[in-house]
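One chain of protein is taken out of this complex; the other chains stay put.
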Amino acid sequence: MSIQVILAQALLGLNVGVFYAMLSLGLAVIFGLLNIINFAHGAMYMLGAFIALIGYSLLEQWFGISLQIGFWASLLVAPVIVGILGVLIERLMLKRLYELDHIYGLLLTFGITLILQGLFSNYFNVSGTPYPGQPESLSGVVNLGFMYFPTYRLFAIVFSLVVCFATWWVIEHTKLGSRLRAGVENPDLTQAFGLNVPLMVTLTFAFGAGLAGLAGVLAAPIYSVSPLMGADLIIVVFAVVVIGGMGSIMGAILSGLALGLVEGLTKVFYPPAASTVIFFLMVLVLLFRPAGLFGKEK
Amino acid sequence: MNDQAEGTQATPSPIILETRNLQKDFKGFTAINNVSVQVQTGSIHALIGPNGAGKTTFFNLLTQFLKPSAGQIIYDGKDITHSRPAGIAQKGLIRSFQISAVFPHLSARENVRIALQRTLGVSYQFWRSKRVLDQLNEEAQATLELVELGDFADTKAVELPYGQKRALEIATTIALKPRLMLLDEPTQGMSSEDVSTVTDLIKRVVEGRTIVMVEHNLNVVATLADTITVLNRGEVLAEGDYDTVSTNPAVMEAYMGTTDAA
Amino acid sequence: MPPDQRPELLRIENLHAWYGESHILHGMNLTLHEGEVITLLGRNGSGRTTTLKAILGLVGRRTGSIKIHGTEVINMPTHRIAHVGKLGYCPEERGIFASLNVDENLELPPVVAEGGLSVDEIYTMFPNLKERRKSQGSKLSGGEQQMLAIARILRTGATLLLLDEITEGLAPVILKSLDEVIRKLREKGFTIILVEQNFRFAAPLADRHYVIEHGQVVEQIDAADLEAKKEQLNRHLSV
Amino acid sequence: ELTDGKVKIGVLSDMSGVYKTLEGPGAVVAAKMAIEDFGGSVLGKPVEVISADHQNKPDIGASTAREWIDAKEVDMITGLDNSSVGLAVQGLANDKKTITLNTGAGTTALTEEQCTPYGIHYVYDTHALPVGTATAMVKNGGKSWFFITADYAFGHSLRDNTGAVVKSLGGEVVGNVNAPLSTNDFSSYLLQAQSSGADVIGLANAGQDTVNAIKQANQFRIVQSGQKLAGMLVFITDVHSMGLDIAQGLQFTTAFVWNQNEETLEWSKRFYERHGAMPTMVQAGVYSAVTNYLKAVKETGTDDSDTVRAKLGEMTLNDMFVKNGSILPNGSMLHDMYLVEVKKPSESESEWDLLRVVSKIPAEEAYIPLSESKCRLVN
Partner (left out) sequence: MTNRILFILMLVAGLTAPLYAYPVFVMDLLCFALFACAFNLLLGYAGLLSFGHAAFFGGAAYITGYVTKEWGFTPLLGILAGAAFAMVLGAVFGFLAIRRQGIYFAMVTLALAQIIYFLALQMPFTGGENGLQGIPRGHLFGLIDLTDSNAMYYFVFAIFLVGFGIIYRTINSPFGEVLQAIRENESRALSLGYDVDHFKLLAFVISATLAGLAGATKAIIFQFASLTSAHWQTSGEVILMTLVGGLGTVFGPVVGAITVGALSHELSAFGSWVQVILGTIFVVCVLVFRRGIIGEIQRLASRKQG
C-alpha cells in the first residue's frame, strides 16, 4: 500500500474524527457539568442536520414561508434552535433528576431519542435525503498532491477543530471556565458564593446540545440527512468519551480525532472491524487506564 | 515499654504488627518515609501528628487500601505487604473509617449479622434461604448489648444518632472478633460528651485485642494510649507513652506550636 | 458603640428547615448587629451547620423569616442571597475546588460589594498561599486549605462571614495563626458567625454565644457573662 | 372452499427503516389497489389485508408471520423486502404450509439453496440484477471491476453473481472491500476503489448504502476522473432522493418503469394519487402478486396452499407489471427485466421522470435456468 493511500485514508479518518470530537466534546461538557449522560445527543445531531435541510428547502412547502436559510445561516440557526430545545429539556425534565442515579438521566434522554427519531421517521425518508444547500464556494476539490479532497470536507475539518479548541480554551483558561468547573465540583457551594449555577447548567446543556446541532449541520452536505443518522453514532461517541476520560474536555477532543484516524486505517486494513475497533480499544483502555486516557482517577 | 504479659500468652509473638522501613511516594512527594513501628499485642497504640503528617496514609498502607512504595508490613509474624484487603480482614485485622461506616438501610441487628455471617461460611450460598442466618441473632444481640445498643436492634442504622452509629460500627467490628483494630480518628467531629462515650467504649472492648488509632484529641490519647507514635512530614518524630511524648521539645514545636495547647 | 446599638444586620425569626423528610430546625430565633462576632455552640447534630445552610438556602426546604440588611431572603434563590446579604461562607468541609488551582479558587467567588481585600493584600496576609498559587486545590495540606477557604471570601467584599468549624482537624500550631486572622478581621469590622466545636478557641473571640439544641436556641450568653454562666454552658455542652 | 370464510393477505414489510420507501406503506397501498381492482372479494367472500413492520429483523418478521398464520388466519404473505427476513419467513411459512410471494428481497437463496414448495420470488433477484447492468458495462469497455459490498448475505450474493457475469464476458475483478451494513461514510472504500484503478466500481449494496456511496463518489470526483459506478440494486426512489445532478448517467437494472407504457402509466398515476410517490418495481410487484394470487384462488375455488401453488405454476402471468411471466417449481418468477439509465436533468420532464429504458433483458437471460438450479425441489 502506497504512502499516498495511507495519507489519504488518514485524512479521511481525521474527517470522521472531527465529528467524533465535536460530538464527544458536547457529551463530555454535559456529563462533566450535569452528570447526565445525554443519550439524546445523537438525536440532536440529527436534528441539527434536519434544521439545515428544512430551512433550505422545505420552509415554503411546509409552512408557506418564502424564506431560504442558507448553509452559513444554518451554522448559526440550527445550533440555536437545538440549544433552545436543550434548554427546554433541561428546564422541564432533566432538572428533576440531578439528585438521582445516572441511569435515570440516561433513560430519560433515551426516551427523548425515541421520540425525536420516531417523529422524523414519520415525515422523512429513513434512507436519507440529500442536503442541497452546500455553498458554491466550497463545492470544489483541492488537489493535495496525493489526492483530490473535497473543499467542503477540508472546511469541515478546519471549522470543527477551531470550534473544539476554542471550547477547550474557554473552559480551561477563562474565568467563565473556572466557574463552570467549580459548579461541576460543588454546585451548592458555588451557588452560595453568589453564582447562578442553575443558569450555568442550563446554558451548558444548551451549549452541548448546540454543538451536536452544529455537527449535524456540518455533516448534512457530506452524508444524507436521515432520521437515524445519530442512532448508531451515539454509541460510538460514548465509547470515544469513555476512552478520553469521562468529563475530560481535551480527552474528548483528542480521542475523538485519534479514534477517527484509527477507524479510518482499520477500514483499509480490516474493514469488517471498522465499526468495532473502537470498542476493542475501549476495553483495552479501561483495563489499563480505568479513568480513560485523560481522565483523573477518583 | 509497655509489656503486657497476658497478651503474650494469647499469641505466640508479643509484637502483633510491625512495619519495616515503610515508604509511600505520591508522584515525587514522599508521604511516608522510612517508618518502622512495632505494635505490642494487647496494647492501645496511638498515632498523632500535625495535618498532612501522613497518618491516614500510613493507615491506608496497613490495610492495603494503598500499595507501599517500599518496605514491609509484618502482621502476626507473616509478611502481608502484598495481601488483598479482604484477606487481611479475614486474618483478624479490621479497620474503621474516618467517616462513619455502617450499612444505612439495614437494621442494627443485620449490620452486626453481616459481620458474624462471614465466619459461618455460607456467604456464597445463593441457593439457601437467609433463614439460616437466624442462628446468629442471639450472638448479634449480645454484641449489640455490649455497646449498649440492645434496644435498637431493629432500628435502621440510618436512623441512629451519630454517637450510636459509631457504637454500631464498633459492634460490627467486634463481631468479627478482630485481633487488631485500626481506628481512624474515632472521635473526630464529636462533642465532648460523645467523645467520652466512645472512649469508654474503646476501653471496654479492648480486652484481649490490640488497637491502633489515629487521633487529634490529645485528651483521648492521654486517657487511652499505652504507646504514642508521633509522625511529622512522613517520619517518626518521637515514640513513647504520653508523658514522654508530650514533653518532648520537638513534638511541642511541631505539633502544639511551642506552648501547651492540650 | 456598644454592639447591640449598632444597626441590625441579620434577624432570623421562627426558622424551620428540612432535609427531605427530616425536620432539623424547629423555630430558630437569632439577631446579629454589625461588627459583632457570635458563636453557635452545641452538640453534634444540633443543627448549627444547618442554620448556616438555611441562611444560604442550601437546605431542602425552609420556612420562617431571614432578614439581612432588612431584606427578606427566605424565598430567594441561593445565588442571590450572597449578593443581597454581602455574605461570605466558609463551609464545614472547607470546599476547596480540587480542579482549580489556588489562584482560581481565590478568584472564583464573585465580588458582592466594594471594599474587599485585593489579591495582593490576601497574599500578604497568608504568605504560604502565595508560594503555592499554581497548585491544584487537592494538593494543599489541610491547614493551607483552611486558609484558602477563609481567604477567598475576604476578596469578595462580603462583610458578613459564616465560618463553619474552621478549626476542625487542625493541629494546635495552625490554630494559633487562625486565631490571629479572626482577630484581625474583627478589628476591621467584619460581622462573623462562628460555628465551633472548639470552645476554647471560640470563647475569647466572640461577643455573644448562642447554644443550640435540637434546632432551637436554648441559651444566649454575652461574653461578659461567660464566667457567671459557665455552669449552665457546661451542662448544655457537657464540656 | 375457503378455510375460514375469507381470504386474508399479509403485507409484511419494513415500515420504518431503510427500506420503507421502496416497499413499506406503498406496498400496502398496492395490495389494497389489487384487491379493489379484483372487486373486493373472491368466491363471494371478502378479501382482507393486514400489514406489519418487520423492522428488518428476521426474528420479528418470523414471529409476526407465525402469529399471522397461527392466530390471524392469514393465507398469503407478501412484501418481505429484506433477504434475511425473506428467508426466515419463507422457512417458517413452509413449516406452516403457507404461500409467500416475496416481492422485496434480493437473494437467490430464496429459490436456490433454501427454496421451498410454497415460496415464490416475484420481482427481482441478485442474479437478474447484474445480468443486464454488468453485461452492458463490460460491453462498453468496463473490463476491470472493484466491488464495494454490503457485508451480509444479500451483498455477498450480489457481488458473487455480478463477478461471475463479469468474468464470463472476459472481464476481471481486481478487488473487493466489504463495508459494514449502514455505513454512512464510504469515502474510504471509494478511495480504495479509486486507487485500484478499476474501470468500474460495483456497488453490491442497496438503499441508503448505495445512495451514500454514489453521493460521496460525486464529492470525490470519482466519475469525473474516469471511473464508472455500477449500482447493482437501485430503486427509482433512490434516484429521486439523490437527485439527477448526482445520479445522471447511472445505469442499473429494474423490473418496472412507471412511465414505460400506457398501462403502467395509468396504474402508476392512480398509485401516485394515493401514495404521493411513484411506485417502485417492488410496489408494482406487490400489486401484480396479489392480483395473480387472487386469480388462482378464484380459478381453483379454494385457498388450500398446495392447490393454489400448483395453479400459480400453471398460469401465464400477464398484467401491467409482467408480460408472459411464469412461476418455476423452485419459486422463481420468470419475467423480463430492463436496463435503464438515469436521465440528465435537461431530459427530465417532471419530478418523477427520471429513467430511460436502454434495453430489455429477456427473462431467460435474467434468471437462473432450472437446469442449473441448486433447489432441491428441482434437481
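Lettered A, B, C and D in written order, each chain numbered from 1.
Note that a contact is a pair of C-beta atoms (placed from the backbone, for glycine too) under 8 Å apart; a residue touches a chain by one contact, two chains touch by 3 or more.
Please read these numbers as outputs of a predicted model, since none were measured by experiment.
Of the chains on view, those touched by the hidden chain across the whole complex are A, B, D. For the chain missing from the display, the contacting residue among D:Glu36, D:Asp59 or D:Glu347 is D:Asp59, taking the whole complex into account. Among B:His45, B:Arg95 or B:His216, only B:Arg95 touches the chain left out of the display.
Annotation: of B:Asn21, B:Gln125 or B:Thr247, B:Gln125 touches the absent chain (contact as defined above). By the touch criterion stated above, the residues of chain B touching the omitted chain are 63, 84-87, 89-90, 94-97, 101-106, 110, 113-115, 117-118, 120, 122-130, 132-133, 172, 176.
The chain not shown here touches chain A at positions 37, 93, 96-97, 100, 102-104, 107-108, 110-119, 121-122, 235, 238-239, 242, 246, 272-273, 275-276, 279-280, 282-283, 286-287, 290-291. Contact between chain D and the absent chain runs through residues 15-16, 25, 51-53, 57-60, 62-64, 66-67, 70-71, 83-84, 87-88, 91-92, 151-154, 181.
Throughout what follows, only the chains that are shown with their structure count from here on.
Under the contact definition, chain A and chain C share no contacting chain. Chain A has its Cα centroid nearest to the centroid of all protein Cα atoms in the structure. The highest number of C-beta contact pairs joins the chains A-D. Separation between the centroids of chain A and chain B, computed from CA atoms only, is 50 Å.
Residue positions of chain A touching 2 or more other chains: there are none. Interchain contacts link the chains end to end along an open line, per the touch definition above. Chain pairs recorded as touching, per the definition above, are A-C, A-D, B-C.
Of all residues in chain A, those touching chain D in their complex are 2, 4-5, 8-9, 12-13, 15-16, 121, 125-130, 132, 141, 147-150, 152-153, 222-224, 226, 228-229, 232-233, 264, 267-268, 271-272, 274-275.
On the chain B side of its complex with chain C, the touching residues are 49-52, 161-163, 185, 188-194, 216, 254-257, 261-262. Residues of chain D that touch chain A in their complex: 16-22, 151, 177-180, 182-185, 187-189, 191-192, 195, 207-208, 211-212, 215-216, 219-221, 225, 237-238, 241-243, 246.
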